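Heads up, one of the protein chains got dropped from this complex, but the rest are sitting where they should.
All chains are identified by letter, namely A, B and C, in their written order; residue positions are counted from 1 within each chain.
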Amino acid sequence: MRKNSDPPSFAETTITVRYAETDQMGIVYYANYLVWFEVGRTAWCRARGFPYGDLEARHGRMLVVAEAHCRYKAPARYEDEILIRTAAGSATDKVICFVYEILNRHSRQLLATGESTHVVTDRECRPARLPAEFLKLFRSHSEPTGKAPRARSA
Amino acid sequence: MRKNSDPPSFAETTITVRYAETDQMGIVYYANYLVWFEVGRTAWCRARGFPYGDLEARHGRMLVVAEAHCRYKAPARYEDEILIRTAAGSATDKVICFVYEILNRHSRQLLATGESTHVVTDRECRPARLPAEFLKLFRSHSEPTGKAPRARSA
Amino acid sequence: MRKNSDPPSFAETTITVRYAETDQMGIVYYANYLVWFEVGRTAWCRARGFPYGDLEARHGRMLVVAEAHCRYKAPARYEDEILIRTAAGSATDKVICFVYEILNRHSRQLLATGESTHVVTDRECRPARLPAEFLKLFRSHSEPTGKAPRARSA
Partner (left out) sequence: MRKNSDPPSFAETTITVRYAETDQMGIVYYANYLVWFEVGRTAWCRARGFPYGDLEARHGRMLVVAEAHCRYKAPARYEDEILIRTAAGSATDKVICFVYEILNRHSRQLLATGESTHVVTDRECRPARLPAEFLKLFRSHSEPTGKAPRARSA
């Protein structure tokens, strides 16, 4: 059983910086980190055993972003290999939070950190509730007393 | 009545190059010209008197891109004002073509030209037919013998 | 002279939502709001009488993003006209802050609010100082009394 002091369980995925993601400063344009956060969420869901797309297509539930925050520590550059680490923060059947760490995969330098908050909605963007089977998946890693089996962190 | 030798009727719209659209070469990244073509199509539909969104939302018809082609003549840079000129090429109830010219608005230098071909589909991306009322709008400017009233060209 | 209780001086600019900016939820993808913030900054600089590009090209100074934050209130959709309102928050010769409001231009509904913090650097992304002539422009609207730097106005 995970204790309160345990670090959150991060899912990890790697991408390579695309030329399209750079700007005329010669570094990655800042909005792309939010795209990387989304790549991290997708990987997190996969690591928990469900594709995020199923939540939308089969259950009619969307996680609409309510808030996003990014702190940029060091620039990323074309062809850098980037490690995206994603963990669930708090989760209720109405609101889900994620936290992110963006690192250079080779140097392990921390490039950015961030958080996002998502509201559960139906297909018409109206507030809705997350099915219990999904909430359990979100909580098993953000609620340390949960007994659900932990998936691999990468 | 427009004759066969008449030039096509272009709709014009202007944008300012965004920092996000540049890359580390210091010029606009090449894929963004296809985004500008889409901005041109939207403006063309508006100039013909209908929002493209209505075609999707009210009539369940989508124009799915089948082919796109762009020739890049000169680079565009951050904060440049860009003139997007769009005209309908050939049009049937199954396939619609557009042609584009991208210019620097102030110098009138031609930056790029292009074409795109679109297949009419239903919401599930299956081949479908364009409602006659819309086909008329596409043809009134690409088919010079049509008698439908011409809208303003910008 | 503007008093401390005066509202910040917003520069306004309008854009139309592009098809490219939507995602499969049918609404604008969340990272694009950070692109809109940048469009707002560009407009703000123009409204203050200087193109941001000059700061980079002529003075060798860049405003590298150190932090960005966005709260999403209501979705934006394809072809919506969007009003971007941008104001300078606090400004020193090392750190500049902006605040943003994103509204539907016609309904005046508030769609999002945000802030960003920028570090002044040289062309190699090393910390540098903003030339006094520019700092004055940033401060003339955010620091009306010329006293000690005020905290962010958002």
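Basically, contacts are C-beta pairs under 8 Å (C-beta built on N, C-alpha and C of every residue); 3 or more make two chains touch, one makes a residue touch a chain.
None of the values given here were measured: they were computed from a predicted structure.
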| item | value |
| --- | --- |
| Identified contact with the non-displayed chain, of C:10, C:78, C:98 or C:138 | C:78 |
| Chain B residues that touch the omitted chain in the full complex | 24-25, 27, 30-32, 34-35, 38, 56, 62, 64-72, 75, 125 |
| Absent chain, residues of chain A that touch it | 16, 18-20, 35, 38-39, 42, 51-53, 77-79 |
| Touch list for chain C against the chain that is not drawn | 19-20, 22-27, 29, 31, 78 |
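Note that in this section only the chains that are shown with their structure count from here on.
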| item | value |
| --- | --- |
| Copies chain A and chain B touch via same or different residues, half shared test | same |
| Centre-of-Cα separation between chain C and chain A, whole angstrom | 26 |
| Chain centre separation in whole Å, for chain C relative to chain B (CA means) | 31 |
| Interchain centroid distance [CA atoms averaged], chain A/chain B, Å | 37 |
| Sequence positions of chain C contacting 2 or more other chains | 35, 38 |
